[in-house]
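Apart from one protein chain that is not included, each protein chain of the complex appears where it belongs.
On to chain A.
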């Protein structure tokens, strides 16, 4: 379907209570702060958030957590020097945590986006992460069965889009954006600039428009 260019609040209006929302960014690099602000204003709650970290400082994802909208965090590295919002909720028993090794987080979303039913992964063999899980020895090496992580919505930040929804990123702010874009029913990309069709070098496009449903320009 044709990618729409809309304002942030319109972009997130179909997010429902209980949805799983994939949120891009590694710390603040690539975090779609204005889309998260719109989600807070929109008001959906009881959310499962999939993101590498569990919020930094008091803005972006941390603000969504502080607003009490998140039931569960799925992430690899919740605790950081500036993750006081998550830390407080977790210690008070007000939020669930599913801890996923960072590469598994990425690959499980990649699998969802690529139509893979499950995959065997060597990460975490012999650790508490693998306890009670199905394992298999393949060519003499042990692997753990991992299932896809699919989102109802992905909120990502890219650098420049064309009006079709092709995306290019900037430096390490690329991080989870391209994978999350493939793994959600609706992908919403916040970009710094939207250019006309034909202005992006096709060789430089990282996320093709087929994965992008809505564009929000935030200069």
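Following the convention adopted for this analysis, a contact is a pair of C-beta atoms (placed from the backbone, for glycine too) under 8 Å apart; a residue touches a chain by one contact, two chains touch by 3 or more; residues count from 1.
Please note the rule applied: contacts and distances are computed from a predicted model.
Remark: of the listed names "3-oxoacid CoA-transferase subunit B", "NADH-quinone oxidoreductase subunit H", "Iron complex transport system ATP-binding protein" or "Sugar ABC transporter permease", the one matching the undisplayed chain in UniProt is "3-oxoacid CoA-transferase subunit B".
Which of A:34, A:107 or A:162 touches the hidden chain is settled by the complete complex: it is A:107.
From the set A:6, A:40 or A:206, the residue in touch with the chain omitted from the display is A:206, counting the whole complex.
Only one of the listed residues, A:8, A:39 or A:179, touches the absent chain: A:179.
Interface with the hidden chain, as seen from chain A, comprises residues 26-30, 52, 56, 76-80, 86-87, 90-91, 97, 99-107, 109-110, 121-129, 169-179, 206.
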